[in-house]
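Every protein chain except one is present and positioned as in the full complex.
== subunit A ==
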Amino acid sequence: MTDYTDTIRSFIENEMAGPGSKVTISPSDSLIDKGIVDSLGVQRLIAYLEKEFGVQIADTEIVPEHFETISAVAEFINFKLTAKG
């Protein structure tokens, strides 16, 4: 099983944490509590994940436990890739 944490963290830190910001986010930080992922941001994150990893994320899978932290996102992507085979 590949660990995609760094790939996802790089996108979130560089693209979602605010243009030009140099924040560091740990895999267990709450993206929602830190205001990094909001209702618009989650759509952008999903679009990125679908394109980057070639997976299709159903609307019903867009639940907080899949997007709460970078670790949760990485785990979810691993699950999707495994299911895809």
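Heads up, the rule we're going with is that a contact is a pair of C-beta atoms (placed from the backbone, for glycine too) under 8 Å apart; a residue touches a chain by one contact, two chains touch by 3 or more; residues count from 1.
The working rule: contacts and distances are computed from a predicted model.
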| item | value |
| --- | --- |
| Candidate names "Transport permease protein", "FAD-binding protein", "Spore gernimation protein KA" or "Acyl-CoA dehydrogenase family protein"; UniProt protein name, chain not shown | "Acyl-CoA dehydrogenase family protein" |
| Which residue of A:2, A:26 or A:60 touches the chain not shown here | A:60 |
| Positions on subunit A where the hidden chain makes contact | 15, 19, 32-33, 35, 38-44, 46-47, 50, 56-57, 59-60, 62-65, 67-68 |
